[in-house]
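Here it is: the structure, laid out below.
Here the complex is missing one protein chain, while the rest keep their positions.
Lettered A, B and C in written order, each chain numbered from 1.
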Amino acid sequence: MTDNTAVLKEYSTIWQVLEENAKKYPNFPAVREKAFGIWQTWTWSDYSKNSNNLALGLIELGMEDKSPVAIVGNNRQQLYSAMFSIQMAGGIPVPIYQDAVAEEMLHVLQHSEAKIIIAEDQEQVDKVIELGEKLPNVEKILFLEDKSMRSYESNDIIGIQKALELGENSTEKTLSEFEKRKKAQTSESTGVILYTSGTTGKSKGVVLSNANILTAASGAISFDKLRPGMEVVSYLPMAWVGDFIFSTCMAPLGRLCINCPESRDTLMTDLKEIGPDFFFGPPRIFEGLLTSIMIRIEDASNIKKRLFHYFMNLAKKIGGDVLEGKSVGLFNRALYALGDLIIYGPLRNSLGMSRVSVGYTAGEAIGPEIFEFFRSIGINLKQLYGQTEAGVFVTMQPDGEVRSETVGVPAPGVELKIGENGEVLYRSPSSFVEYYKNSKSTNETKDNNGWVATGDAGFIEDGTGHLKIIDRAKDVGKLASGEMFAPKYVENKLKFYPNILEAVLFGKDKEKCVAFINIDLSSVGNWAEKENIAYASYQELAGHPQVYSMIEGHINEVNMDISKDKMLSGCQIDRFLVLHKELDPDDGEITRTRKVRRQFVEDKYSDLVKALYDGSKTIKTETKVTYEDGREGSISATLEIRSAKLVK
Amino acid sequence: MFYREAGDFKTSYQSDQATFTLRLDKILFWGLMAIATFVVPFFVTEYWEKSVFLPFFIYSIAALGLNILTGYCGQVSLGTGGFMAVGAYASFKLMTGIPNLDMFLVIMLAGLVTALVGVLFGLPSLRIKGFYLAVATLASQFFLVWLFNKWEWSYNYSPTGQINAPTRDFLGIDVTGPTTAPWATYLFCLGLLFIFAWITRNLVRGHIGRSWMAIRDMDIAAEIIGVNPLVAKLSAFAVSSFFIGVAGALYFSVWLGAAEPTEAFAIDKSFDVLFMIIIGGLGSILGSMIGAAFIILLPIFFKNVLVGYCGIPTDIAEFTQIVFIGALIIFFLIKEPHGIVAYWRTLKEKLRLWPFPY
Amino acid sequence: MFFLDPFFYEILISGLLAGVMYALVALGFVLIFKASGIFNFAQGVLALFAALTLVGFQTGQIPFAHLLSLFGLHATHWGAGFPTIVALLFSLGVMVLLAWLIVQIVLKPLVNQEGIILFMATIGLAYVLEGVGDLMWGANVKELNIGLPEGPSEIILDATDMFIDKLEISAAIVAIVLVVSLTLFSQYTKMGRALRAVADDHQAALSVGISLETIWWIVWSVSGLVALVAGVMWGAKSGVQFSLSLIALKALPVLMLGGFTSIPGAIVGGLIIGVGEKLFEFYIGPLIGGATENWFAYMLALLFLLFRPQGLFGEKIIERV
Partner (left out) sequence: MEEKKKNNTIMEVKDITLRFGGVTAIEGVSFDILEGEVRAIIGPNGAGKSSMLNVINGFYHPQEGEVWFNGQKRGAMKPYQIAYQGIARTFQNIALFKGMSTLDNIMTGRFTHMKSGMISQVFWKGKAEKEEYENREAVEKVIDFLEIQTIRKTEVGKLPYGLQKRVELGRALAAEPKLLLLDEPMAGMNVEEKEDMSRFILDVNEEFGTTVALIEHDMGVVMDIADRVVVMDYGKNIGDGTPKEIVSNQKVIDAYLGVSHD
């Protein structure tokens, strides 16, 4: 295992890596963006040139040293470049989730006191303008796409092109200032502030130093032996630590080429075109892929279906072993090779994963079926466990030791230990400096010896040394009976069913566990079509008795499964209901990264929870909802409540 | 199924608009070309040369020509036979007139002459459309054939009225006359077909080609975007006739070696070529070749299978064949107006989506 | 002065007579075109097929004798043939049947297609019919005799010492009768009006209460009849053989001249071309090597079209935007 702090001897900031690449490999592709029908490509020299110009431009526009600058928008060449520009100009990039609604944006902007905002397009600019005088300190807004921005333009709201021009022919004064600021920076100075999507309450600004970033990046590169020239598709929110580390830090350090898709709806085609070597996706992406595969194959001709299922069974049996190079017998190997030609290969191809040498999933536990599926068709999908505070990586799965139920061994330079309350603690050169302007919570999470509390309960598997996560520490509680109560653990098991999108389990300090279920419209809808069940709305489908019975079936299976694990057998679900609306970030019920805000949900739907316990058969309820355009409304419904089988 | 497109992305309009956008197609094509150029010549026999390859190459060129006019520009012509005659006689006069002129130049000049004649007979297309024009083009067919029958100068006053191709060479290699080697004529025609297919591709991907298609799809709309119908249609006639002229020249000089108008360039030649593009695929380069191959191979097939194998009398086989072709035309017009090539496209789509239906 | 030249009149008349024949074939085209917007390239082959069938019935040939011979049946004729009149009726029946088949197999699927597509379809049809005809009755040249008078007509010969073949005269007479009756039919009978209605638009036809198919069938049957007559006449003149189908090619320029939609146009056009090509051949032909009939008609029509694209009597085509 290489020492990932070595990198600090060469570089003290990430933009120095960019400059280095521009010098050494000026004409190698650095970043691409699908625009105007083709992949517009920037070489490393283009990349650095643009970054430098913008940096100078920002200074010209009066950006102060050490001041935070906000970035909001989809993954764009220009925005990635801006990250470097801000750092070069001595500032601190503060990326914001592009789909954040105005209020969420407000919090981040107020808290960070960013004076300059670099926004992608009209949509984002509008949000900022909407907040208006709530943001006294905002001075300038730069926008990328001037489509229908004509009417906005003023000397406070300007196109990025102007800023770049300013930079091109900037004054001596600016240039010297620029040099000064660049010199002043050390590996200890702040590299970025990332606002966590905060499962609870207001989001906190995680301060990562240049050292944190560099060590994390170099560690990950060495861990998976990433080679220069590998293609990566950058499609996850720029404000998310994962994308920041992958696209802004690992890319220059490992000289990977990042590719920005044209738009969200073209992601799949863009992904297919690029065929990345390194792919990162949260579980829901893989779930989505698998569902779409299954739906499409259902509509295929009979022969194809047969072939598909035959070879998928084969893959289930031996695919994983083939991937890890274990011996599977000559005949099977031959069969698998055939399958690879007519099923697996085409499948990987149509997923755009023909060339993936390393694929990661994290953020949530992934369903074993899904996980195994992708591995069995020859995609080296692995899990990692991490968090913003750690600069992503806490543990990662090394090749050959990949299992769906663990999250792997400590990442390079990471020390791991389990606190007395079963909480996972870690310490590493990449772990964060502090929460921005929030020493209180900093001290809560990080002790003086640098041990950071993850807030997750888990244990290290003896023998393998792999980490196993049970649930969020504070969510792991006790039932009235004193038995262990680990809701997340159960919820995940439920969510592994394609028909179940979300599940929320209650039972802390109660005798029994009860659950909310959110059905997955696409797959249940598809199922309904096949069963020819007519439905007008999500609500109607969710309330349908047949749907209920189907869900009940799933829950019984889960209960059976849980009962095997005596430690958790108390967590079996007694009664449940299917929610009449999807849990929605716009309503604050789940985070942007789709983590359930348990407490919030429990309060909002207190009437339902009560009903689940008081044994009533149905419950009438009224719920407030926020529509995409921000309008508010409310829907009322009468929900059925069912009981599931408990296993002694 | 065998397509692996992941990672096959385009970073320039050049590559995005390339002839073969899929890596696999490119490989297949060049592989095929390599075999055709470096392997086949060593095995090609007189029989294969004269009754399969030359007819295929030459008719492909003619079909390409007619497809430019009919498939791309939407002007149906039944004068192909006549224009081939022009090409043939032009080449004859050139070969006999300027004995040491390289055959390649002869062919090109013959094409040029035909292009001029084509423009002349294309003039009516400015006033009349659809089958009015189709019928009008018959005029060229009949008039030209008659002309080469009666005009002694055109066949050097030979008493038989027949024209015979003297020995001429391409870069020192005989490609006409009795002394030619199969591989020589094979490569000569293959080369020319390649060139003309490539030219067609270039023309139809540029603004001239688009102006043709615009005229074909909706001439009024074409005019408002600045297409001059006169120029568009006549240029189509010119290019088309050039191709057909070249085909005619090769047909006479390289393939048959001798010709006599009423037989060699009769109206059924016009129909044959028209059928090639209907069956192969209107407005498709590949289609032109598929169609040519089909119409060429069909009689051979009938001859070998029905006559040779089943021992059916020749005349019956012939009639059956006529019926078959006619029925096929009707079938394609009803079922698949885009011809065989459309089936090929669907197959390809399926292979690309495999194992999914969409 | 050429009009003093007795040959001039002889040629003029034989031209007119030929012209009537052209008109007759052209009429077949016009009928179908008016009713179904189809330009039927197969009209000529239709005539050939009709003639072959007639001869077949007359001489009592066994259909598809060739094919049967493959299975060891070597008979080519029944004992005896049918009397001419019966044979004619049978042949007509065959043509009607054929019309029905064509409508069902070819036209119905192609309804509402562009004219050019239909045109090409009829080329295909021509091939099929030619092949089938040959398979049914054999490709050998056949004598056709339905007892029309032949040889130069003495009366005329004595009167004007011009050689005019009786056959041509009687052919002309038959043709004229047919043309007139068809004209009357399409102008004055309910059915005829229905047919013209279809030409204008298909909805109208339906409102007349006759299904499109039926109308097409009738039209194709009628043009089948025309084909039969034409076939018989030409057959009687120069034997029944493939070349007979080429009279279609003769009729095309007539149509371009007269306009595809006009019956009088077909007649006048026919006469003009009949006379024109004869005179041209006689006076100009020798200077340029003769055999000009093949193309004269086309060139004439072509030049004509350049100045009047819609033909003599055709309606003007106005382009709407």
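Please note the rule applied: a contact is a pair of C-beta atoms (placed from the backbone, for glycine too) under 8 Å apart; a residue touches a chain by one contact, two chains touch by 3 or more.
A quick note: this is a predicted structure, and the numbers were derived from the prediction, not measured.
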item	value
Full-complex contact with the absent chain, from B:P159, B:G172, B:G226 or B:G311	B:G226
Touch criterion as defined above, residue of A:S148, A:N302 or A:N532 at the omitted chain	A:S148
Sole residue of A:E172, A:D265 or A:D629 that reaches the chain not shown, by the stated touch rule	A:D265
Touching residue (missing chain; options B:R23, B:H207 or B:K335)	B:H207
Interface residues of subunit A (partner: the chain not displayed)	35-37, 147-148, 150, 262-263, 265-266
For subunit B, residues in touch with the removed chain	12-14, 17, 199, 202-203, 205-211, 213-214, 216-218, 220-229, 235, 283
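Here is the rule we go by: only the chains that are shown with their structure count from here on.
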item	value
Chain contact graph, described as a line, ring, star, complete graph or other shape	line
Taking each chain's C-alpha mean as its centre, the one farthest from subunit C	A
Innermost chain by mean C-alpha position	B
Chains most often in contact, by C-beta pairs	B-C
Subunit A and subunit B: spacing of chain centres that average the CA atoms, whole Å	58
For subunit B paired with subunit C, centre-to-centre distance based on mean C-alpha positions, whole Å	33
Where subunit C touches two or more other chains, by residue	none
Junction residues of subunit A, two or more chains touched	none
Touching residues on subunit B, where the partner in the complex is subunit C	76, 123-124, 127-128, 130-132, 134-136, 138-139, 142-143, 145-146, 149-151, 220, 267, 271, 274, 278, 312-313, 315-316, 319-330, 333-334, 337
Residues on subunit B engaged by subunit A in the complex (per definition of touch)	1, 3-13, 15-16, 353-358
Contact footprint of subunit B on subunit A as seen in their complex	32, 37-41, 231, 272-275, 293, 296-297, 299-301, 304, 307-308, 342-343, 345-355
